Every structure is written in C-alpha cells, then in structure tokens.
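Sending over a structure as structure tokens; questions will come in a sec.
Here the complex is missing one protein chain, while the rest keep their positions.
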Amino acid sequence: MSVRVGVIGAGIMGADHARIIAQDLPAAELRVVCDATEERARAVGEANGAYDIMIDPMAMLARGDVDAVLIASPDETHADLTIAAIKAGKSVLCEKPLAPSSEECLRVIEAEVGLGAQLIQTGFMRRFDAAYIEMKAALDVGKLGRAVMMHNFHRNVEAPEWFTGQMAISNSAPHEFDIARYVLGSDFRSISAFQGETDGPVAPVVMVIEGAQGQLVTIEVNNNAAYGYDVRGELVGEKGSIDLGSPVYAKYNLGLQSWERFEEDWRPRFAGAYRAQNKAWLESIQKETPDPNAADAWDGYYATLTAEAGVESLTSGVRAKIDPIEMPQVYADRRRR
Amino acid sequence: MSVRVGVIGAGIMGADHARIIAQDLPAAELRVVCDATEERARAVGEANGAYDIMIDPMAMLARGDVDAVLIASPDETHADLTIAAIKAGKSVLCEKPLAPSSEECLRVIEAEVGLGAQLIQTGFMRRFDAAYIEMKAALDVGKLGRAVMMHNFHRNVEAPEWFTGQMAISNSAPHEFDIARYVLGSDFRSISAFQGETDGPVAPVVMVIEGAQGQLVTIEVNNNAAYGYDVRGELVGEKGSIDLGSPVYAKYNLGLQSWERFEEDWRPRFAGAYRAQNKAWLESIQKETPDPNAADAWDGYYATLTAEAGVESLTSGVRAKIDPIEMPQVYADRRRR
Amino acid sequence: MSVRVGVIGAGIMGADHARIIAQDLPAAELRVVCDATEERARAVGEANGAYDIMIDPMAMLARGDVDAVLIASPDETHADLTIAAIKAGKSVLCEKPLAPSSEECLRVIEAEVGLGAQLIQTGFMRRFDAAYIEMKAALDVGKLGRAVMMHNFHRNVEAPEWFTGQMAISNSAPHEFDIARYVLGSDFRSISAFQGETDGPVAPVVMVIEGAQGQLVTIEVNNNAAYGYDVRGELVGEKGSIDLGSPVYAKYNLGLQSWERFEEDWRPRFAGAYRAQNKAWLESIQKETPDPNAADAWDGYYATLTAEAGVESLTSGVRAKIDPIEMPQVYADRRRR
Partner (left out) sequence: MSVRVGVIGAGIMGADHARIIAQDLPAAELRVVCDATEERARAVGEANGAYDIMIDPMAMLARGDVDAVLIASPDETHADLTIAAIKAGKSVLCEKPLAPSSEECLRVIEAEVGLGAQLIQTGFMRRFDAAYIEMKAALDVGKLGRAVMMHNFHRNVEAPEWFTGQMAISNSAPHEFDIARYVLGSDFRSISAFQGETDGPVAPVVMVIEGAQGQLVTIEVNNNAAYGYDVRGELVGEKGSIDLGSPVYAKYNLGLQSWERFEEDWRPRFAGAYRAQNKAWLESIQKETPDPNAADAWDGYYATLTAEAGVESLTSGVRAKIDPIEMPQVYADRRRR
C-alpha cells in the first residue's frame, strides 16, 4: 500500500522532499503540502500534484488520510511538530536538526519512549549516500583494519553575513558529527574546537573529536570556501584508508587547464542520498520497523549534544566532554538487533 | 494518468526494465510481464508487483489495459514485435537494436511512416547518461568550438567463446555509433574497421569513422578487456576537449596502491541513464510527443546501417561508405523542431 | 673521464641540450657550441660556460678535444653531419629525425655499418621518460599479458600556419612511432592514415598501425589542440591496461572548478627524459657500448620509414605497407644481446 505523506514546510528542503515523494517514489502519495505561507504551500503542492494544501500543521496531523509526516519547517519548530506528529500516530522523517538544543531533543525522546514505538527518523541523509556507504562497508568487512582516524571537510561557497563560528558548529557540523559516528560505529569522548581569523566573513572552524575507542576525528567547517560546495572525507584504518569520492561526469580540457566542476550547493551532491533516505523511510513504514541504517531520535540528540560541546570548547578554549544521558532501552534494543 | 506498461522479455534487461517501471517511476504502472518461458515471466512479475503475466506477446498487444510496450526480447524478434505493437496503437520503447539488419529496420520505419505518428523510441539509453549529456551540452553551447574528433572506448570483462569481431561491430558498437552521432549532431560518411590478433579470445576491433562535417570518430570495442567494464570517451573540439567521467565513490589506499573499483558489467554504470530514459519515454507518452533527445526508429536504422558498413570494411579491408535511404518526412520534421 | 661534447645547433633544442650537458651532467664537459649564426653560438656558449664556440661544424668535427657530438641543427643537415661525425670517430646523439627521408637514413646506416662500430644514438628521448619506462616494464614482466593495443595521443597548442597533415605525420608522429615500437617490442606491418577537416588551421590526423604480432596501434596527432601540450598513451594487454601518467604537482580549487595546469610546450613534460637520455648517452660512450634502451640509427630509419608510409596512406586513402630493408647484422646483433 502507498504511504500517504504530508510535508510540513515548503521552503527549499520541503520543496525538494515534495518533489522526491511525488515524482521519484511510487511507494508514496503526496497527500498534503503544509506551509504557514499559503502561496508557498500552493506552489509546491501544485508543482507536485499534491491532493491538498494546508497552512496549519496541527490540523494536518489530525487528518486520517495522512500516514506519515516529513518535517522540513524551521529548526525551532522541529521538536514540537515531531512530538505532536507521533502522538497523532504518524511516522515522522524530521529534517536535521531534531531540535536546536539537546534539552528539546530529550523532550522528543521522552515522548517517543513514552509511546513505546519508534516512529521518528532524523534526516541525516548522508547515511544513504553511495560514497559513505562504500566507506562504511570497507571498514565493516575488515578491509581497513581497526579505524584510527576520520577526516571530514565541509565547505560551502558562502555563508550569510550574520553567520558565526558557533553556527558553523551548531548548524553545519551536525552532518559531520552524525556521519562520523555512524561510519565509525562509535560514540565520542570529547571535542576541541578552534576558529581561525579573517579580515572578512566568518573564518573556518576546525574540530578534533576523540572517539570512544581512541579514534581521532577531525572536522573542518568552512562556510566561506568561495570555490564551490565541497565535501571531503577520509577514513583511516590500521591497514589503509579510504577517501570519499564524489561523482564527476566530465573533465574539461580548455585554456591550459584540465578541470572538473564544483556544484554551488549541496543538492546535486546528495540528490541520490535524499532519494534513498526517503525510500528507506517509506519502506520502514510499510514494514513497521525502523530502517537499520537510518538515524533515529537518539542520533538526532547525539548530534545536537556534540554541537553544544563544540560550542562550549570554542568558547572556553579547552576540550569539552561529550556526556549524554543513559540511552533509553528502546534505542539500545534497536542497536542490538 | 499513469501509463500502463507491458514488458516483453524477462531476461536480464527485461527484468531491469520491469524493476525500474515498478519501483522507480510513479508515472507508470507495471501491467503485464510477458515471456515465452512462463516461470521467467512469473518471477519478474511477482518481484515487481505486475498485475498480470503472459507468455504470448501478440495476445498482450491486444489488451486494452496496456498503453505502452517495452520490448526486451531477443534481437531477432524486435522488428516484428515493434511493428505489431504500433499497429495495435501502443507506444514502444524497443531495446537496441531496433533490428539486426538495416532491411528489417526499414520495414519498421515503413510501418511507422504508414501510421503517420511517431510511436517508437529506440533504447539508446546513453543519450540520457549524465556524462554524455554534459559532453553534448559543452559542445552545443560553444565551449569546445567546432567538433573535430570523438574517441570512444567500450570494454567488457569477457565475451562468450563464440563471440567474433563482426559481433563486436554489430552487437557492441551500435551504442557507440548512436552516441557519437547524437553528441556530434552529425551523420557519417564512411567507416574503416581493423581487428587485432590474439592467441586466445576475440581480439579488439578499432574503427575510424569520417563524419559528415569532416570529424574523425574512433571506436575501440574490446569485449575481452578482462580488467573491468569500462566506457571511455573524449570529444575534441577546436578550442579544447572534454573527457567522459564516470561516478567514483571511493578511493582505497591499501597495500602500496591507491585504487578505484571497476564494475563487472554495464548496469551500475548506466543505472541512472536507464531510469532517465524510461522516465522520458513515459513523459513523451503522456505528452503525446516524442522526447526531443530520445533515439527514434530512424536512429535505430542508422546505427544498424553503420554496423553493416563496419562489418563490410572489416571483411574487405578498405573503407566502406555509409549510405542511408532518404530520410522520411516525419523524421526530418521532428529534427527540425 | 669526462666526455668532451660539442653541440651543433644553438636553437631551442640545442640550447636545452647545452644546458643539460653543462649544468646537469658531471660526466660531460661542454667543449664547443657550434652554430652557423655566431651570436646564437656565443649566447648559448656563454650561458653554459662552453670552452669555445664555432660556426663551422666540419671544423669542429676535426678537433681533437671533442669526443662526442650532439646534433640539434636543422633536420635536413642531420644525415650529412652524422656521417661526417662518425667518420671523424665521434660518438653522436642526433636529435630526431635521423634524416627526413628513409633514403638518407639508409645512407647514414651504410656509413655506420661500414665503420663496423655503433656510434649513433637517435634522440627519441621518450624511451627515457619515467612514464613510458613504467609502462614498458609492466608489459615486460607480464602484468598485462600479451599486448593487444596501444593508443597514443599527441597534442600541441598550436601549429604554424604553413603546417600540413603530412607534416603532422612526418614531423610530429615519429616520436609516437618509435615509442610504440619500443614499448611493444614489435615492428609494424601497415599504417592507415585519416585526416579530419576544419574551417581553420590544420586538422588532426588519426593513424591505425598493425603491429607484427597483430597489435593495433592508434595515433592521434593534433597540432592545434589549443588547450595545452598533452601527451596521452595507453597500453592494452590481454589482462589489463596501463595509462600513461604525467606529473601533476598541484590541483587548484577556484571559481567552481578543480583544475590542474597544462604546459604550453613539451619541455617541462620531458625535461627528465632529456636529462636521462643524455646521461645514458654519456655512459654508453664511457663504457664504449650502446645503451640497451636508446634508439640507434636503425630505429631512426624505421621511424622515418613509417612516416613515409603514413603520408602515402593519407594520399592514397588505403593502408600502406611498412617495408624496411633487411636489418644489417650489426643492429641485429645488438638486439640479440
């Protein structure tokens, strides 16, 4: 049976998700597009043949003809909407972050634990990217030996003027935190954050994380890299390493240069990952069991918690501990499977 | 409205097409899977939730609940099935070749011209591959100046024992013939074919084609390349050139080597192209107008004709002319649009 | 003992050789720089601390304080100077071509055979390039299995206006002819040449050579490639292939592109090869035995002969045989060692 999906938020990400749901995934039906701004809801709804559009998400959650909800509204609404959705019995795919503070994430976790069912998937789509999948598989089958380091580089063309180093950690880095934790299969002990200086826009931030088994994870977040959208990664094991590739379809030879293109933003790079993530989400709903690779609410909490520690270290100038609450049974059970 | 598709042929390609139609393309419904061997039809049909399975393609063509037919049966059946399908008013996507001989291709063309409507798309899926699309776009916008050469390399891991150099030209090279003609936007004047010698399995074939505007097209077909499935290409213009990329997701550093993987066959390399091709086909049916980039019956004829000239040159040892019939008005009209 | 070298010709190549002899090779002493234009001789001589400069090469060949001669004068003088030099008992490194016609090459061979000693090395420096050396070694140790193809691409930024397709074959391609013959360790049967058409400058030439063991060798010479100096090559064996690399020291990430530089001419690409070639030449003089890898007069003849057949094929439109004289005993003996 088709899963009837309501999308909350019709901004860039919400529009993308609506398109994927409607045009790429036969397992789903785009039932409702919901946005506080009616014109946005209408534009995205019509472009993708949605059955209905709405402006009130709570009203949408009350509908009987919506099975699952994809939350792509502003970050500060994620926790409340997620909680309301699962209380209404809807499966949720919540865009990252699960919530901007670990405290709010814990509210979500409490609600889900209270329900006794796992209904929440957090939108860390990199877990479904072909490059990270190949990297993790190489580690898991033993090709690299024990993991000893992971290097991560996240670069955007340009950040808004009001962007800060703390935002680099809390807004951009969570993708890196989650994928490093997922690929390594390991929690973190501590984080040390450093920020450079520039004359102009926000300077890059470098972080060093100590993993629970003594791995070192480095993360660079450079939101003003200027030259292109560029995500790099390397996983280093005792026997060798694996570098993240990114699909390149053409090499130009012109004007004394041989060059490949960079994209201007993240969407082409992770188009396949978003599609695979959403497909896995739909299948998990149909099978009534969480996808084994998807991030859940606990992973959403862990990423936000790591970001908070990163900001703390940047402020204090010394390393900060990453100190989560005890993992509720339901999440521990899932990980044992 | 969903396009109701019947797939004829449940071999490797047919199974792949059925999967794409059923699982990746909301615009279609997999109505029937048809194969002379009932078990094959059933296996593929069930795996992809087909509404029905059949063993007689002619009976399938008579059904009112099938709008369009995807022909992936043995090559020698293509012409007759395509003709029968369009006479039954069905839209057709025929796997390459349109027919094994140019004479049969002309029968198909005659039938389609007689109908006065373009219902046939030929399965040259490379036209929908991201790498060739970028290559063609670079030429079309003038980045490379006038095209002067195109180099094409087609390599398989291993050919069956009974494979011959003539088969390399008539079975493997047509993809190269079509994509070179499509990217260059130019017909061909002549072809010269050369075959090497080996102690063992079939030796590679090298062809040099002269294009209608004086371009040189080289094609290597190496069906026993042993090391991997590898398609390479380069388009050379007066100002520069563009090399075909292929998506690489990981670089391994192990044992004094830095390496990337080759695939063992063509499916991973062209997975996106098949999907995009079939999507374009469905949209062309919904819009009742041929896709502007898709290969039509004339293109199918031209590729087979080029292959025949290639075989002639390999046999005679001298260059062979490529001498098509005059293009029927319906195909000329389409190209003018 | 130092080898006292006289350089004939103080043009681009002669100046480069003088610099290498004087500044990079302790085994040599730059004794004389000779050029018909005295100022050129003086400029190059002084820049490299030559002991003397001269304008008459024949007078230089009569000197007792010159052991060896490096001929980098205009092509049409190569044969006479080489013959005069070896008759004067000097060892010779003659820039390619040994002579512009196979007839003249045979005069040189006759002279050397008459002397009963091998004193001539032909300046096919690619045999000393790290990339071709690795390629040949991979074949020779059996990594690739039997060789079945070799693809060669030679691209210059721009040819002079008066350049023709025949010159592409007789002036540019001999480097490709020699290196293919050397890497494959095989003579040639035939050559087929094709030339494209352009509106403007000389169009590229494509050649297909059939090797003596049934290998296919393709050669593209594109003297107006515009985008950079670019030499590519691939050796294809039954088990796999090897692509020629070229040293790249930096990858720039700027302006939505990731790029590497092309050089504008051949000197940076083959700087190491020239140096290694000249070093091997000096050592062969000190050891009084030809370098096992260097091209000799026979190789010079073979390259010119192949070029003549290539021009013949381009003119006639059919394949041309490559039909050398019987190899004189002295060259055959060397190859058996």
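As written, the chains take the letters A, B and C, and residue 1 is the first residue of each chain.
The rule we apply is simple: contacts are C-beta pairs under 8 Å (C-beta built on N, C-alpha and C of every residue); 3 or more make two chains touch, one makes a residue touch a chain.
What you see is a predicted model, and the numbers here were worked out from it, not measured in a lab.
From the options C:I12, C:A62, C:A212 or C:L254, the residue with contact to the chain not on display is C:L254. Note on the undisplayed chain: of the listed residues C:P74, C:G200 or C:G245, the one touching it is C:G245. Checked against the hidden chain, the listed residues A:E197, A:E288 or A:E326 yield one contact partner: A:E197. Mapped onto chain A, the interface with the missing chain covers residues 145-146, 148-149, 151, 192, 194-200, 203-204, 206, 208, 210, 213-216, 218, 220, 222, 224-227, 236, 238-241, 317-319.
Residues of chain B in touch with the missing chain: 227-228, 230, 253-264.
Of the residues in chain C, those that touch the hidden partner chain are 22-27, 130-131, 133-135, 138, 143-144, 239-255, 260.
Keep in mind that, in the parts below, only the chains that are shown with their structure count from here on.
Of all chains, the one whose mean C-alpha position sits at the greatest distance from that of chain B is C. Distance between chain centres (mean CA atoms), chain A to chain B: 38 Å.
Taking each chain's centre as the average of its CA atoms, chain B and chain C sit 43 Å apart. The multi-chain contact residues of chain C, meaning those touching 2 or more other chains, are 227.
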